[in-house]
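With one protein chain held back, the other chains of the complex are shown just where they sit.
Chain lettering (A, B and C) follows the sequence in which the chains are written, and residue indices restart at 1 in each chain.
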Amino acid sequence: MLIARNLTCLRGDRLLFKKVGFELSAGGLMYVLGENGSGKSSLLRLLCGLLAPEDGEVFWDGKSIKNDPENHQSNLTYIGHLNGLKDDLTALENLQFSARLVANVVDNGLALNALTATGVARCANLPVGVLSQGQKRRVALARLWLSTSQLWILDEPFAALDTASVVVLTTQLNQHMAKGGMAIITTHQDVDIQAQSTQTLRLIA
Amino acid sequence: MKINWFKYSSPQVFYPLAGKLIPWFAWLAAILALVGLYVSFMLAPTDFQQGEAYRIIFVHVPAAWMSMVIYIVMAAWAALGLALNARLSAMMAQALAPTGAIFTLLALVTGSLWGKPMWGAWWVWDARLTSELILLFLYLGFIALQSSIDDPRRADRAGALLALVGVVNVPIIYFSVKWWNTLHQGSSINMGAAPKMAATMLLGMLLMALAFWMYTVAVALMRVRCIMLERERNTDWVKELSLKTLSSQSIAGAK
Amino acid sequence: MQWASWSAFFNMGGYAFYVWFSFGLSLVCVILEVLALRKRRAQALRFARLLAQE
Partner (left out) sequence: MIVLKRDLLLAFRRRSDVATTLFFFLIVSSLFPLGIGPEAAVLSSIAPGVLWVAALLAGMISLSRLFAADFADGSLEQMLIAPQPLALLVLAKISAHWIVCGLPVVLLAPLIGLQYALPNDALVVLVFSLLLGTPALSLIGAIGAALTLGVRGSGLLVALLVLPLYIPVLIFGAGAVAASQHGMSAQAHLSLLAACALLSLVLAPLATAAALRISVE
């Protein structure tokens, strides 16, 4: 259960949003919508604990993520604007590193399966630096196939993806939701994800 | 006794309060300085070893004291700001830094002005001067870091952390410099710690140090007011205030 | 009183330059800092006024 109360976010001397609150329970999906610069990414970073709110608090399982970050972090998978990939490592190495960072030890087979699912298996042993934007994004998203965390926070996951990959990602999200996972997503596209409950948060610039 | 500290930590409330306090501290500083100067020049006896040149210590030693005190106070405000996420504390830390740097510079220059007639050289790598020089670098680093970060909240917090790291390091640096100094040259004349200092000399130094202290408070309050105006220029209270001062200034201009 | 005459006072036992330069510099620093802060405040207010009048 993720609860946000009274969140206020300032960037510089600009107020992005104030008094944002919501509750997200198991199997719940939330879309965050708004124009560019309305603070969508900041809200997601705030929910990850990367950004400290000016006011308000975020609770995971009833405990503030400021006081008990570990429990929240071990249930969280965040894919932001940046892919978090090293250009000098291969796709496979990148994926294994990010999985081991959250202490899931992953063997080659599982990681390769994840890359196959997103359609970049052929690039598994290439350094990420030589891949195209779309391919890089798919390598980053492959983390979702290895993730065991309950909460997924995804910033524009569908951007830079072709139609086939959008379908693949939607299916994966459907499965995650069916297993009682939670997801918070920003998107500009119309996508159809099946969830037990769906809510929309609109930020006004 | 219960005081609502948080009431005064809002800039809007603190701004006029600081405005009322500034003249008091400024006058106190001026009076203390006048008395201090009288004691330093008229009452304190001539030093039998150093002649009249020793009178430089009446500005050098207080400046050196203040440079260290201000750094510690600055770090304390910074720590408070970091711990309580209080904007005002961070602003106070930021307001103190330039004054601290000025006192450090003053201590350095007056130290070398004292050194020339005593040691025959403008600069001697003595422990006190060297530490003072390093302290100046620490102040400059703090100011440079804060001014190169655009986001005020990040600037506050990064500056606070740097001040804390600095304050942990200051004793280590001071010790290492002293150690280095004793290894490389024997004991030198130690200014400000003559074996038998007349009571009036000590009194003069204390009075001057107090004057500097009051001056620091007044100037820091002035600066914190400037910082508030700059940071909160989009808020209603600053806008209102700026319009009010406009009318009073135009009246003054018409006279 | 320490001094036989005013000229002895200003002479500072031959160290006049060092002593008066030290004290003079301190005074200059104080005055400059206060003036700079007054200017900064006026500027901040002017800027805020421009924002308010927009």
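Note that in this section a residue touches a chain if its C-beta (ideal position, glycine included) is under 8 Å from a C-beta of that chain, and two chains touch if they have at least 3 such contacts.
Please read these numbers as outputs of a predicted model, since none were measured by experiment.
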item: Neighbouring shown chains of the undisplayed chain, as defined at the top; value: A, B
item: Candidate in contact with the missing chain, chosen from A:G34, A:G80 or A:G119; value: A:G80
item: Sole contact to the chain not displayed, among B:L37, B:I173 or B:L203; value: B:I173
item: Residue numbers in subunit A that touch the chain omitted from display; value: 45, 48-52, 70, 73-74, 76, 78, 80-89, 93, 97-98, 100-103, 127
item: Those residues of subunit B which, in the complete complex, touch the missing chain; value: 134, 137-138, 140-141, 144-145, 148-149, 151, 153-154, 157-158, 161-162, 164-166, 168-169, 172-173, 175-177, 179-180, 183
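Operating definition for what follows: only the chains that are shown with their structure count from here on.
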item: Pair exhibiting more inter-chain C-beta contacts, B-C or A-B; value: B-C
item: Between subunit C and subunit A, distance of the C-alpha-averaged centres to the nearest whole Å; value: 58
item: Subunit B-subunit C separation of Cα centroids, rounded to whole Å; value: 15
item: Subunit A and subunit B, separation of their C-alpha mean positions in angstrom; value: 48
item: Two or more partner chains touched - positions in subunit B; value: 233-234
item: Residues of subunit C touching subunit B in the complex; value: 1-3, 9, 12-15, 18-19, 21-23, 25-26, 29-30, 33-34, 37-38, 40-41, 44-49, 51-53
item: Complex contact set, residues of subunit A against subunit B; value: 10-13, 52
item: In the complex with subunit A, residue positions of subunit B that touch it; value: 85, 150-153, 231-234
